[in-house]
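Presenting chain A:
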Amino acid sequence: MFMSSLLWILPSVPVFTGLAMLLVKDRRLLSALDVASTSTIAALVWAIALKVMHGGTLKAANAFAADAVTVVFLALIALLSVAASIYTIGWMRREVASGGIAERRLPRYFALTQAFIATMLITVLADNLGLLWITMEATTITSALLVGFRRDPNGLEAAWKYIIVTTIGISFGLFGTVLIYAATAHAQGGATHGAMNFTTIASIASKLDPNIVRIGFIFVLIGYGTKAGLAPMHMWLPDAHSQAPTPVSALLSGALIKCALFGIIRFHTIAIGACGPGFSGFLLLLFGITSVVVATPFILTQHNFKRLLGYHSVEHVGIIALGLGIGGPLGTYAAFLHIINHGVTKALVFFVAGDAIGRYKTHNMDKIQGLIRVAPYAGTFLMMGAFSLAGTPPFSIFISELLVIKAGIASGHFAAIAVFLVMVIAIFAGLIHHAGKMAFGEPERPVPEKGEPVSGILAMTVLAGVMLVLGLTVPSALNGALTMAAEVTLGH
Partner candidate 1 sequence: MSIALASYLIGIIGSLLLLTMIVILEAGDLYRAIYTMAVQSFLIALAGAVLGSATGNIDLWVIAGLTLAVKVVALPWLLLMVIHRMRIHRKIEVLMPVTVTLAIAAAIVMLTFYLSSSLGSVTQVITGNALPIGISLMLIGILVMMSRRTALMQMVGLFASENGIFFTAMAVSQGMPLIIEIGVTLDVILGALVMGVIILRVKSSIGSDIADLDELKG
Partner candidate 2 sequence: MELAKISWISALGQAALLVMLGPLVTGVIQKIKARLQCRQGAGVTQPYRDLVKLFRKGTVQADTASPFFRIAPALVLGATLAAALLVPVIFAPVTSGAATLLPLGDALLLLGWLALARFLTAAAALDAGGAFGGMGASREMTVATLVEPALILVIFSVAVVAGTTDLGAIAGHPVAMRASFGASDLLALFAMLILLIAETGRIPVDNPDTHLELTMLHEGMLLEHSGPGLGCLVLANHTKQIVLMAFVQSLFFPFKAAGMDPLALALGLLAFLLGALALSVFLAVVESMYAKLRFFNLPQFLSVSLLSAFLAVALRLL
């Protein structure tokens, strides 16, 4: 009983903290509240995870449910929130000092960030598909305000594109939801009781009319896929993720687009039940490989550091979709593992990017040089992050990409894997080239400031640590969670 109410308590922590923050003016107190809130979230997630792994799905109030899939996502959101809040301590100090964000607007920034985290938590906790949609739209609204927070024209342009494209995108998703709802009501003989709840729908998935589920899934894939950044609906992503404040970028790229994938995964399960794994798998494969292919040339010819990372997110979301599309226990497991790996790694590199951009006062990668000399920790993490993103051992992304390839070959998707490998190799070359130039070499005159905030180093260390650990082995608890998540997705 108590454990179920944890599902309620979890999102209310950031909500109340956010409201409280609106009354606080001091930057340090705000940051302290931030860290406290995210730490509490992490602790609660830990408790929920333990309960779900041992006791099965937790449910609350006919609206929330936490199964293994939820746990994976909750863990990611919690980890990234903690890291972001630690990083923000030092980052915000620098921003306020340099005038990037006015001091009196700080409460709003922190409150919005808490609201953003809260909406993401509710999204992955939602059992009711309508609630899922509502909170997904809420994440768009809160994060759009954050993207355009600095009020410069580029930021506002990015925020506008973001909110318009994703809103129209997820209204496609709403339509798909309505269609699935109709199919469920029809299968229940016109009764609508529970027809919005995922657990109910999944249990009768085999009785749903396959035609309408197919159409519904297409709408959902295009809709939530826009939010996730799948090509060709990805146009807003590089703009939004590059113009946002750095901690927000990290959360956007690391956590939010994964939440959109959460929606897709839920409907994927329904589609597998109703039409068999071939249909939705094929579509996911198609969009996935398209994303990888479309992102590659933009990565290679990019000059703006954060835009590069944005396109990278498009590519990696494509890889996750590829894993899901290949399907089977191994492919799905790989996709879930990649969700965590990419989230962690991308956040790390965004932190480094934020640091570098703040130091060198430019987004242009050609102008950023000699980072290792100027800021040794950041430079090291840059190289680590770059190697990881490119898929090198001993980092985590290598493992998940390898598993995807293995699953693909095992199930005969040779063409897709071949294309994937070519793209990955191209990206590896480009990324290492860029990172190497940025890390090594002589910094240009005038020499940028030295001295790195401890909080920044701490946040990056935590993430890098996770990255390394997952690159060497998958801890058994996590392994169990991922396997269970894969099973739930495939409908066993």
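The definition used in the following text is that contacts are C-beta pairs under 8 Å (C-beta built on N, C-alpha and C of every residue); 3 or more make two chains touch, one makes a residue touch a chain; residues count from 1.
Here is how the candidates were picked: all candidates are chains of the complex that A comes from, given by their letters.
Quantities reported herein were computed from a predicted structural model and do not represent experimental measurements.
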Out of 1 or 2, which chain touches chain A when the complex is considered as a whole? 1
Under the touch definition given earlier, write down the residues of chain A that touch candidate 1 in their complex. 128, 130-131, 133-134, 137-138, 140-141, 144-145, 148, 151, 153-154, 156-161, 163-164, 167-168, 171-172, 174-175, 178, 181-183, 185-186, 190, 192, 195-196, 209, 211-212, 215, 238-239, 242-243, 298, 301-302, 307
